[in-house]
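Of the protein chains in this complex, one is absent; all others appear in place.
== chain A ==
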Amino acid sequence: MSFSPLVEQLLESLRVLPGVGPKTAQRMALHLLERERDGGRRLSQALTEAIERVGYCERCRTLTEEIQCGVCQDPRRDSALLCVVESPADMLAIEQAGGYRGQYFVLHGHLSPLDGIGPDDIGLDQLEARLSRETVSEIILATNPTVEGEATAHYIAEHLVGREARLSRLAYGVPMGGELEYVDGGTLSRAFQGRQPFSSE
């Protein structure tokens, strides 16, 4: 037996979500139709609205339905600090970690020559235009510590040579609560190179 066309269509559509296979899609669809019609209605409204209205912030390129996102509009944030990240999820992670009060720029990816992703695909023109408009004293290159993330940081740094802004890169370190024995060699050797003066205050 197969479901009616509309239900089948719903199953098919649910499978665009990450981690959702045929079984999960079926469970979700039956749950919405049999027990949670209100929730389903809210879901479909929220989905339609978000897909229609959410775009990129014109200043930092994160996801927002406004012209500028909340962080960019916030006058208490330090606009002399600019943190360059690969994705909106990275930006959120830094925000949740707390302690950073500057601005952001989201690349939506990283340079990956072997996948054909070049400088034009990660909004570097927009970053340059922004740096020409605004005074920034420090640019924090917070791309991932992967080969592609490092290459991206290097490329951006080379691109910005000659500008006033100071460039910095996130430090490598041993994770909190981690044990040296189990930390991978690369992280450990970089954490060793980047060791800090000890103070017991």
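Throughout what follows, contacts are C-beta pairs under 8 Å (C-beta built on N, C-alpha and C of every residue); 3 or more make two chains touch, one makes a residue touch a chain; residues count from 1.
The criterion applied here is as follows: contacts and distances are computed from a predicted model.
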item: Among "NADPH oxidoreductase", "Acyl-CoA desaturase", "ABC transporter ATP-binding protein" or "DNA repair protein RecO", the UniProt name of the subunit that does not appear here; value: "DNA repair protein RecO"
item: Identified contact with the non-displayed chain, of A:A46, A:A129, A:V147 or A:A171; value: A:V147
item: Residue, one of A:L14, A:C72 or A:L111, that touches the chain absent here; value: A:L111
item: Which of A:F3, A:Y56, A:Y100 or A:Y155 contacts the chain that the document leaves out; value: A:Y155
item: For chain A, the residues touching the chain missing from this view; value: 18-19, 111, 113-116, 118-119, 146-147, 150-151, 154-155, 158-159, 161-162, 184-190
